[in-house]
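Removed: one protein chain of the complex. Kept in place: all other protein chains.
Now for subunit A:
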Amino acid sequence: MEGMLNRSASLRAPTSVREEPLNEAHAEGGRRVLPADLRRKIAAIEASGGKGAGRCLSTGVTALDASLPGRGLALAAVHEIQGSSAAGFALHLLASGLSNEECILWCVPEGRRDHLYGPGLWQAGIDPRRLVVAVCRDREEMLWTVEEALKSGSVAAVVAQMDKDRSWGGPVSGKPVDLTASRRLQLAAEAGGGLGIILSEGGGALSPSAAATRWCVDPAPLSDTRDRACWQIALLRVRGGAVPDKDWRVRVDRDGRVSI
């Protein structure tokens, strides 16, 4: 068992075949190995290489952190957020996870009619002076921008607002990032060590992806009118961990305190 693990570590297999040793172990040994246990070991080995790998950012919500493998949002990885409050939740993650000197690149498609708003960002806990917005002509250019920025490792987080508009519960307007593209982004994030966040607010159909997590965040009515935000959060996919079968309702109050 030990030897097998070392072999897989020395191979440093690309993302696509990473899960194979796990299946092999099952078939070959026939011993009772807890998959969760093994997954954790493999994750630990994977974490030993690459910049920022294995490190996590707190989501600011204890219950959410607890259901993620590294007790937080993995760095050097790409995360997907869906739903019409995806952008708001992404801002919350950036505000709670990053220090106030770290730079953020925020990519938007040309022609999008709602843009980040300075005073609002400031209230959400992000100093707009450390944020740069890149306006991309098309999808291809945005993927290039995100990949380039992640690979360089010189920005703490890259957020891509893939869709031109958020879905208002209406017809599907977005197109998901396909597997190849998400793999490229994941590899770029591993090389650079930053955090990649892909927002598909258009409510596009689910597609297979190499992202570390996939969330769905929808707005929820405020319980107190003075609160800043309230979301219905579901975790749809976790790489190297089990998907919890429940939703959370998370509220952010006026002072930025988070509760469930």
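Methods note: a residue touches a chain if its C-beta (ideal position, glycine included) is under 8 Å from a C-beta of that chain, and two chains touch if they have at least 3 such contacts; residues count from 1.
Going forward, contacts and distances are computed from a predicted model.
The complex includes a chain that is not drawn, and of the options "Aromatic-ring-hydroxylating dioxygenase subunit beta", "Thioredoxin domain-containing protein", "DNA-directed DNA polymerase" or "Serine/threonine-protein kinase RsbW" the UniProt name matching it is "DNA-directed DNA polymerase". Screening A:R183, A:R214 or A:R228 for touch with the missing chain picks out A:R228. In the full complex, subunit A makes contact with the omitted chain through residues 51-52, 55, 57, 75, 84-85, 87-89, 91-92, 101-105, 113-124, 127-137, 141, 144-145, 148-149, 152-157, 166, 168-170, 192-194, 218-222, 225, 228-230, 232, 254.
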